[in-house]
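Sharing a structure here in structure tokens format.
Selected chains from the complex are presented in situ; the others are not included.
So that you can tell them apart, the chains are marked A and B in the order they are listed, and the count of residues begins at 1 in each.
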Amino acid sequence: MIGAGIAGLFGVLSAAGARAASEGRQQRVAYHLADLDRVLFVLGNLQNHVDGVGGPGQADIRLVVHGPALRAFHAISADRNMSAAAVRLIKAGVGFEACANTMKAQGIKLDDLLAGFTVAEKGGVVRLVELQQSGFAYLRP
Amino acid sequence: MIGAGIAGLFGVLSAAGARAASEGRQQRVAYHLADLDRVLFVLGNLQNHVDGVGGPGQADIRLVVHGPALRAFHAISADRNMSAAAVRLIKAGVGFEACANTMKAQGIKLDDLLAGFTVAEKGGVVRLVELQQSGFAYLRP
């Protein structure tokens, strides 16, 4: 049983490995979003990214939001189309992170943001460097 | 003859190698262009980059265009100054790549763009990560 379980595990891993090998190394990328008027564009870029690598689970994609752009994600006032796009991305495994400094400046707590965010406690810019130093590529559309 | 050819080849390579060593590692960089009002500025940056590393052939420079900025490169409506700058860069070896998703959204084919473009088939954002994961630096002016 254990042997079969391990074989099953390796089966899953080798399928993923074969897929990764056929497409190059799995992508890891941190998106940087600060401008309020760029939110919908960047969410569209993220969806294209998910689709472009073959669908959910095929890349490790993070979005770090700070500055004016974070206002778009306040739950109380979020635009319906934007929210739908964000929810779809979060379900697809994209990690949404909010800058703690911006949250403080905008007077909000995690519960005030769309569900699915985590907090970048040291700030969004520090977090984006942490991610790059961990091997993530960087995109600032 | 073959020996001379190989020697000649090594002569070229070692000259390039010596130049690279004297200037640090050869630069490899992917430029990211999405904003229509930023096209001329970025083409100027690219020319400064070519000149700054010592002229054509001294660096591997790619430009990935997606979003509204791609409209500037539609052959039928391209601005004359912009076209001249782009042609000069392409002749200098800068690689111009257009996002397949954007081309579809704008209803154009490769023939509708200025000559010299190639297509980023998985999309511009995926391509920019591929380039970074292959060792290219990233600039988004």
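To be clear about the criterion, contacts are C-beta pairs under 8 Å (C-beta built on N, C-alpha and C of every residue); 3 or more make two chains touch, one makes a residue touch a chain.
Since the model is a prediction, treat every value here as computed from it, not as a measurement.
Of the identical chains in this model, 2 are shown in place, and the full complex in the file is built from 3 copies.
Simple rule for what comes next: only the chains that are shown with their structure count from here on.
A straight line joining the Cα centres of chain A and chain B is 28 Å long. Partner chain A is touched in their complex by these residues of chain B: 32, 34, 66-67, 101, 122-123, 125-126, 128-130, 132-133, 138, 140.
Residue ranges on chain A touching chain B, taken from their complex, read 24-25, 27, 29, 41, 45, 48-49, 51-53, 59, 137-141.
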